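Shown here: the complex without one of its protein chains, the others still in place.
We call the chains A, B, C and D, going by the order they appear; numbering starts again at 1 in every chain.
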Amino acid sequence: MAAFILRRLAQSVIVMLTVALVAFALFRFVGDPIASMVGQETTLAERAELRTALGLDEPFLVQFGNFVARAVTGDFGISYRLQQPVMELIMSRLPATLELAMVSGILAFAFGVGFGVYTALRRGGWASSTIMTVSLIGVSLPTFLIGVLLIWVFAVELQWLPSFGRGDTVYIGDWWRTGLLTESGRASLILPAITLGLYQMTLIMRLVRAEMLEVLRTDYIKFARARGLSNRAVNFGHALKNTLVPVITITGLQLGSIIAFSIITETVFQWPGVGALFINSVRFVDVPVMAAYLMLIALVFVVINLIVDLLYYAVDPRLRVDRANARH
Amino acid sequence: MSDIIKKPEPGRVARAWDSDIAYSFRKSPLAIVAAGVSLLIILAAIFAPWIAPHDPFNPASLNLMDGFTPPMEPNQFTGNTYWLGTDNQGRDVFSTILYGARISLFVGFMAVAFAMVLGITLGLIAGYRGGWIDSLLMRVADVQLTFPSILLALLIFGVARGFIPPAYREAMAIWVLIVAIGLSEWVQYARVVRGATMVEKSKEYVQAARVIGAHPAKILIRHILPNVMGPVLVIATIGLALAIIAEATLSFLGVGVPSTQPSLGTLIRIGQGFLFSGEWWILLFPSLTLLALALSVNLLGDWLRDALNPRLR
Amino acid sequence: MADVLLSVEGLTRRFDVSKPWLNRVIEREGKQFLTATEDVGFEIKRGETFALVGESGSGKSTIAKMIVGLLEPSAGVIKFDGQEMDFASGAAMRTLRRRFQMIFQDPFASLNPRWRVEDIIAEPIHTFGLLRGAEISNEVGRLLDLVGLSAADGTKFPHEFSGGQRQRIAIARALSSKPEFIVCDEPTSALDVSVQAQILNLMRDLQDEFGLTYLLISHDLSVVRHMAKRIGVLYLGRLVEVAESKRLFTDPQHPYTRMLLDAVPDLALSGRRRMPVTGEIPNPINPPSGCTFHPRCPKVMDICRREVPRITTTATGTAECHLLTTEDAT
Amino acid sequence: MKPPILSVRDLVVEFPTRRGTLRALDHVSFDIAEGEVLGMVGESGAGKSLTGAAIIGLLEPPGRVASGEIWLRGERIDNLPREKMRRIRGRRIGMVFQDPLTSLNPLYTVAEQLIETIRTHMDVSEKEARKRAVALLDRVGIPAAARRIDDYPHHFSGGMRQRVVIALALCAEPELVIADEPTTALDVSVQAQIIDVLKEICAERGASVMLITHDMGVIAETADRVAVLYAGRLAEIGPVRDVIQAAEHPYTAGLMGSIPTLTQTAERLTQIPGSMPRLNAIPQGCAFNPRCTKAFDRCFRDQPDLIPRADGRQVACWLYETAKSEVSNG
Partner (left out) sequence: AVTLTGVMASAETVRWARVADALTLDPHSQNEGPTHTLNHHIYETLVGRAVDGSLTEGLATEWGISEDDENVWVFQIREGVTFHDGTPMTAEDVVFSLDRARTPPSGMAALHAAVEEVTAVDDTTVHVRMSGPAPLYVQNLTNTFIMSKAWAEENGVETAPNFAAGEEAYSVRNTNGTGPYVMVERDPEVRTVLQAFDGHWADAPEVTEVIYTTISEAATRVAALLSGEVDIVQDVPVQDIARLEQTDGVRVVRGPENRNIFFSYDMSSETLASSDADDNPFAKPEVREAMSLAIDRNAIRQVVMRGESQPSAAPLPPFVNGWTEEMDAFGDPDLERAAELMAEAGYPDGFSVQLDCPNDRYLNDESICQALVGMLARIDIRVDLNAQTRSLHFPLIENWETDFYLLGWGVPTFDSQYVFDFLVHTREGSYGSFNGSRYSNPDLDAKIQSLSTMTDLEARDAMIAEIWEEVMEERIFLNVHNQVLAYAMRDDINLDVHPENQPRMTTVTFD
């Protein structure tokens, strides 16, 4: 167990470093930060000066080294665009993204597993066919379009739900600002959460269904039936639990990509999370924010991976750490 | 072997028609409809230059004043009438959809092909050789998974813009897109193929080939590959739909094919701007086409997944 | 023609089943090896059938794989027709490979489901470049005939055949490179008895016709007895007894052989009282000390727990048991 | 005479497929008396497992019981509503499957699976159930049962797992146990142990056993009577000794001849030509007619029913039709 965690940690560090390196290498091509930092009246000489001051003219590896050296102390510098410490900026935006990701993740998981189980147990029924087909719409239209359509229907035409933002928020503790405790906050969450969760829900549903069908054919399910266990016990106690083992892995990874996918949802719904921050930073070539965001994403993935592995460990007594078997 | 394959096979079509998979296809109305719709769109896209009444990719043929013509109504300035109306550049929406589907499908197919070739090759090698090659490839796959696909595509796009000389950016955009989408998808293929390869390689027919000293490359390609293609096909089908959607999504983020040669996704992104201004047709028709295409391809994938799973028959 | 075709000496194969490096460091464990076979030696004469029996995991397949070159031995020498097998030299292996073939246990897994039967059978011919063009299809037809199928079956796919027929196809493939020696790893254990009889008879007929030499691997003592001239009994990777087929059954030397014999259900309903079988095969990663059979042996002695018995020549062949070397044991 | 525990009458199981309906069991009838062990043998695909599945009501769709009746102690059970049938499963009919490695849910401890089963069928407290479970494990020969009960299946070896599976099948004290090839996946040495355990416990509790296997040896050692299935039809039923030593049906006779034994000395095994027909190609008349050396024209025309013979034997073969029934038919 200790070895397992150690190895995971080592891998995580490598992953983070790789992501940092790759990200850093890529930033040089996203655009010139100076161009967006200064007004049009700034002379070329002044631009060059600023470039030197920011260390942008140093060799790539030196810049990277400096970045990593500061990053380990949690210092990602100051946003070129918003002039605030990047760490603070990200931390203030993170709760919004995490709340959105969590809620849509939970929605996706709950409905995904529910529908998945239903369609697996009722394979071929018209209700399952309908669920399967309708849910596919979630992966057959681009997320941004779904978001815009939801806004159009529920905010503009019906005026049931807000079209943008997070509504009212209250602080929990020092920095966690939540919208979950206010009515407008919850109302604001609905459309973005659906937009973001729809895609994941379909993926989870398909996965659960496929996995469940597989499990339902196994000998131990047949044997459980032969022992006279009730349908409920067989389907949910035995089949579902075994289905969940691989599903947990995939779902964990989904949670990570939910956070990444929130870029689009956040942009459409003007949701004040890190995704929207990132996209604005890309437009502005706000390198410190971009770098920090990517590191954060990598960290989130690494942490989720770790949790998933531990969960896997907990659920599956065979202690098969080799998840390659569980994923397809 | 070639001489054997060349032998005329009178009953081939009949036999294919009679096969389990064909049967399961005939028994699934959803799959038939889905296949019909996909085929229709794919054919329409392939033959777009012959079907489409206009060539929206030829800027010289466009008249800006034709812009925003509603479907089936004459344009207020030019008096031209278009079946599905025109967009903001005066492009015939119907023709643009056909040409756009062509681009989308091209991107989709090529991205899938790219991901497939990469994933299958690496998966086969990792699964067959095992050992450190396997560990390395799988770690790379892990890192790749760690990196969300949209971000990856965004960054690849950014980099390519930096590398490619300005004069070629336009022409290369579509290839960059293909590589970006393909690169974010290959892991799936690699994993599936690796897993299946590990299963297949321990099967005795592979050992039989090894006993006679067949070359590993031959074993991989002639023996193992055909036997791991089943799940790959399923992923590829669904991957095609995903790639088409991914292309659309990326176009929303401002990276994508040039708007002078829009794909379905770009069209939707453009049309989305006219949702509240009354020009609903610019959004509606491309969206419906994309929905029909992606939905039917997805349905086909789902059907294929079940049909190829011998245990579900 | 009683010269030795295949001889095996000190054949040992270990599998590295260690945990990953980091685990070993933290859990303060060394590397772990699974000894699949250890110090196995036997000879097979030209034209004879030599059989290996043993329970699951006793190392039968490992030996077979080493002999046909699928696995490299950790130690030991395999000599084929007096020539030592050199795994490093591709060219040498290639010329040797033509001369031996293998038949596998699972008729469903041993034929590539995507290939036509004629292609499957022709593969060794292609690979060794034995024939070309139309000769190939003639030869394939002849082989199919030989194993009791019809030449017309060549265009079919494996799934169109029953298990017994598939095993015939596998045999046809094995024969297509005109080998002298065939390793048969449980060729009939997946088949029904009525089909098994056909395959066993076929194997015998082919042996008579082509002077083939077989290494037959099986866990079924009655099959082994029916087919083999001499039999080796494996237990936990060690060859505990080798004997003439008939005599092994009438006069088993090693207690394990006796136990195996006793475990065979008695179809003849002779009502013989058997010694009850006890225990299960131990974990090969941590085999018991001394004689690995000692925890299950009804005649266990002190020395068995301490020392590995040496090979002893017995009345019927050879065996490894302290009982045979310690005078006062009986 | 007591009524039989299980009585199967004219059981027909069919699979509707796109190429027509396949009849996998065709008018199978047999009884199992109280305390009796009925062996069911036949080649792969003969319909042994289907018979078991049909009795316990677990035919997998699209398979279905097309006609016939199944009586359990005078109560008809083939048409029971699902929920009622579920209560019979495990409680009155226990089932043991072939593969002990896959029959247990890997995510639950042995205790959880045992207790769940016991409490599904018996109104006992958790503690009581656990006590029973430990006792049962102990009985099937698992050492240190009280400690090992909380282990997960993967902690047990194959033989031990099969013991657990037997314990699970028996934990609600069923009157009838259907054992579908309970030892096929195990080694000979373990096989003997498992068969012994199964036999003993059933005898102890007065449960009847339907032992499905393709291994004649196991049947010979274990069963009181044996039923031979061929292509979904019963070829012969009778006391074990009679059937084995003096088979009447040509198929049974051939089958017995094709089994190599430890004592027989023949060079070649008796060989039944061909193989069992697939369900979609069962010939008209007697299903065995293409392979039968004694077939005559009637065999190609009419399907024989079980014909009662002396000593409670029954044979489905026109060779044994008495003049009387010939007359009544004619």
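Definition applied: a contact is a pair of C-beta atoms (placed from the backbone, for glycine too) under 8 Å apart; a residue touches a chain by one contact, two chains touch by 3 or more.
Keep in mind it's a predicted model, so treat the numbers as computed, not measured.
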| item | value |
| --- | --- |
| Chain not shown, its touching partners among those shown | A, B |
| Omitted-chain contact residue, chosen from A:140, A:163 or A:251 | A:163 |
| Identified contact with the non-displayed chain, of A:71, A:151, A:201 or A:302 | A:151 |
| Residues of subunit A in contact with the chain not shown | 30-33, 35-47, 49-50, 53-55, 75, 77-78, 80-85, 88-89, 92, 148, 151-152, 155-156, 159, 162-166, 267-270, 272, 276-277, 280, 282-285 |
| Chain not shown, touching residues in subunit B | 58-60, 62-65, 67-68, 77, 88-90, 161, 165-167, 169-171, 254, 258-260, 272-279 |
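Note that only the chains that are shown with their structure count from here on.
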| item | value |
| --- | --- |
| Comparison of A-D and A-B by number of C-beta pairs in contact, larger one | A-B |
| Length of the line joining the C-alpha centres of subunit A and subunit B, rounded to whole Å | 24 |
| Where subunit C touches two or more other chains, by residue | none |
| For subunit B, residues contacting two or more additional chains | none |
| Pairs of chains, among all present, that meet the touch criterion | A-B, A-C, A-D, B-C, C-D |
| Contact footprint of subunit A on subunit C as seen in their complex | 19-20, 22-23, 25-27 |
| List of subunit A residues in touch with subunit B within their complex | 11, 14-15, 18-19, 22-23, 25-31, 123, 129, 132-133, 136-137, 139-145, 148, 152, 156, 206, 210, 213-214, 217, 253, 256-257, 259-261, 263-264, 267, 279, 282, 294, 297-298, 301-302, 305, 324-325, 327-328 |
| Interface residues, subunit A side, partner subunit D - complex | 218-220, 222-231, 233, 237-238, 241-242, 245, 315-318 |
